[in-house]
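The complex appears here without one of its protein chains, the remainder shown in place.
Chain IDs A and B follow the sequence of writing; residue 1 opens each chain.
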Amino acid sequence: MLMQQKFGPQAARVEEPIAKTFTGNRGLAIEEGLIFEIGRPENTGVDLNEPSPFKHRLGPFERQEPAGLPGLSEPETMRHYVRLSRLNYSIDAGIYPLGSCTMKHNPRLNEALARLPGFADIHPLQPQSTVQGALELIAELARWLMVLTGMDAVAMPPRAGAHGEACGMMAIKAAIAAKGEGGTRKTVLVPESAHGTNPASAAGAGFEVRSVPARADGTLDPAEVKRRLGPDVAAIMLTNPNTCGLFEKDVVEIAALVHEAGAYFYCDGANFNAIMGKTRPGDLGVDAMHINLHKTFSTPHGGGGPGAGPVVLSTRLAPFAPVPFLRREAGVLRLVEHQSEAPESFGRIAAFHGQMGMFVRAFAYMLSHGADGLRQAAEDAVLNANYVRASLKDLMSEPFGDKPCMHEVLFDEAWLKPFGLTALDFAKAMIDEGFHPMTIYFPLVAHGAMLIEPTETESKASLDLFIAALRDLALAAKRGDTGRFAGAPYHAPRRRLDETRAARNPTLRWTKPGA
Amino acid sequence: MLARVGVNGIDALFADIPEAKRLQQDLDLPPRKTEIEVERLLSGLAAKNMAAGSVPFFVGAGAYKHHVPASVDHLIQRSEFLTSYTPYQPEIAQGTLQTIFEFQTQVAGLTAMDAANASMYDGSTATVEAVAMARRITKRLKAVVSGGLHPHYAEAVRTHSAMSGDEALVLPPDVFAAETFGSLVDDETACVVVQNPDFFGNLRDLSGAAALCHAKGVLLIAVFTEVVSLGLVKPPGAMGADIVAGEGQSIGNRLNFGGPYVGLFATKDKYLRQMPGRLCGQTLDAAGRRGFVLTLSTREQHIRRDKATSNICTNSGLASLAFTIHMTLLGDAGLRRLARINHANAVALADRLAAVNGVEVLNETFFNEFTIKIPGDAARTVERMAERGVLGGVPVSRLLPDAGLDNLILAASTEVNTDADCAAFAEALQGALSC
Partner (left out) sequence: MTTRYTKSHEYIRVEGGTGVVGITDYAQSQLGDVVFVELPPIGQNLSKGAEAATVESVKAASEVNAPVSGTVVDVNSALTDSPGLVNEDPSGKGWFLKVKLTDAAELDSLMDEDAYRDFLKAVS
């Protein structure tokens, strides 16, 4: 009876849930139509006055057919997007353990600072004398990146990790051409465990890809690399720590072999979060490495971007960096924007100077942490991943054996197989428990991969709840309680979605019914 | 926690790093700062910059200062949008997916094309991807690039083409939109890339280029850097474009010193499977309710690897969300009005600058940006205007230093400019020219 008082007046006990509501809504879970079903093209929610009469200068090029876009009033707009937002999982709502994605907390200080008019309302082409503060911030961020990685230069333009990969590979291509080896060195070695962007970036820069298998422990064997090196090889693209969450322990030897063969070492820095302040890629023999500011330095992922992927470069590659870059002349910072001033530069990869909005956030994150805090972030991330590993390894299978991992732990679906379940089933059941699933089916070297990256953001209490829920699910699977998995998720805004239907008859835009 | 893991100290977990390569002490960087200290330091840097809202501002050339309704920034800062990832688990990402579906529909409608993707990094990278896509479709390598294309975009196309060993023929700067492509378009040409309004602000008729291209099996790529123009100017789809690549920053996004922006990308249905980037499609869930998923993924790097249509892994998520929210507030009616204000302000500015001694407006047609010829060096003049507290456009030589166009300034005017701003611009220009 005391319990009842604690929770207030007892509601009438409903034995049978209401199967269907008139609206399709279920309490706070509100079904929301498309803007095209809500608004009308003749309405607008923006408060603008008609201009005074003017004589147009459009010639014969005035638009005749409207775009057909509805306008929603401000309150309609607020409701629409607030309702939609509530259908999303987010880091702010719970652990987001997507391996290789590094979903850590996004401090709101960084958001506020990026919105200062002195950063957000400056134009990339206004006179450089009027943006010295912005250039100083970029220069200082660049210095931090170089010190953290032990590298000599950094190219700031890349818009994302994959764009950084392309940038790094282009610098390598230019360096090879400068040595007169452009006609012969056309192959890039890429481990099988690599993220798909690596081979795609190498191919985009005009290279052919040769893949290198991993050995039984999930890392790369220097002998396998050596066997594939030769005068035709331009570079190796190696992720370290790798996509299995393991540090490539032979990285120094591999780098030496690559350099002896006259090739370059591109490191995919997607997992730099695990080692910052613990070791420096420059000391490991890296020639180029992109840094995902949206992972390591916590700029928000925003539902899939925007990110930023600056590339640190060794002395050997620095001269080939793309424009623009900064130069300090008599204490004044100046952007070098044209190849005519930097003849060895391989060119330009995009308009303007880079993702300033991300630079401000990342730099604020770095300053808030300092050298000591960044090191601790790496340590905490690695500790958290190993804590998860140690807490689940008796129930789940590890494809490369039982040993410490870096910032993420790789399980596979082998343990689920006997019960007729897959990694996907397990992931969907996690959704019902209120968690975002781990990364599944990546990396491809593990069959039915389940890659968990808790990041340093999670407290022990948060991890313990996560672990307890996963253990309960694992035990249910092993008991043969397959119903909990087969139809999951049961409690999300949507049940499993028919991806086959979506792909067979692609509907990529709304069209007026009957049109 | 260490006990559960079975190690004595944290360093045991880093044992795979070769001992000689492990850092023994903190790097030569300052220790952590408090929130107040960080705020102070960065506010100090921000204060050294001349922000658009603080002075009369007419800078464009591919990025534009527009008014963004306050509700846009409020909505994109909701945790569920800001701190979520690419919607890999669609059951708990319908918010992001539905907004992408709405975005794709808006972009397709604006450009008058069949289908749009979930966005690219920005207009320049979208243009590079469009050229690569045209090469895949036509299995030809040569790209012909208009001299009216934004020089940074042209350089990016040239750089990427050089890397893949493909030809990119960039035509000389075309101030008066007078170029023709006739003999340049041949059986080896994959695409012609034309911008409208072009870099110098001229409006162009793309239909002639389209007819020329299509007669030879060549694709026409239409580029725009000012998306607001689509509220008033004939869209690329109505003039025969096959692929459209554009910059969407003007809607929903601030200048941000050049990034992050949002690249818009649209094409015809028949080329869907050669498109780069993420695509969101409509489907049903197991209970028969409408829902959205990422689709046609077999084009992408995580499946096709070195044979993918692009290496792009994300879109410009939050920037495209800002675009879509702002566009939802505008609708056709609001966009048209916004475009009319932009054009009216630019017409008024052009009249006012043409009245300054020795200054000539070169454009016959334009939307919200045009080129002026001044009796003096443009770069120095713009600097002098800045000293007088006016950001008076972009000297063409900033982007085309070796083109002999040292006396040209691009001037842009949007809905944020007032009559007083225009007067200040004209006065500053007069002053800068006469000193």
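Methods note: a residue touches a chain if its C-beta (ideal position, glycine included) is under 8 Å from a C-beta of that chain, and two chains touch if they have at least 3 such contacts.
Nothing here was measured: the structure is a model prediction, and the numbers come from that model.
K.L.:
Which residue among B:His67, B:Arg273 or B:Arg290 touches the omitted chain?
P.N.:
Within the whole complex, the residue contacting the unshown chain is B:Arg273.
K.L.:
Given that one chain is not shown, which residue among B:Thr34, B:Ser54, B:Thr180 or B:Thr298 touches it?
P.N.:
B:Thr298
K.L.:
Determine which one of A:Arg40, A:Lys179, A:Lys393 or A:Arg504 touches the chain that has been left out.
P.N.:
A:Arg504
K.L.:
Please give every residue of chain B in contact with the chain that is not shown.
P.N.:
273, 297-298, 303-304
K.L.:
Can you list where chain A touches the absent chain?
P.N.:
Here the touching residues of chain A are 441, 499-500, 503-504.
Here is the rule we use: only the chains that are shown with their structure count from here on.
K.L.:
Rounded to a whole Å, what is the gap between the Cα centroids of chain A and chain B?
P.N.:
21
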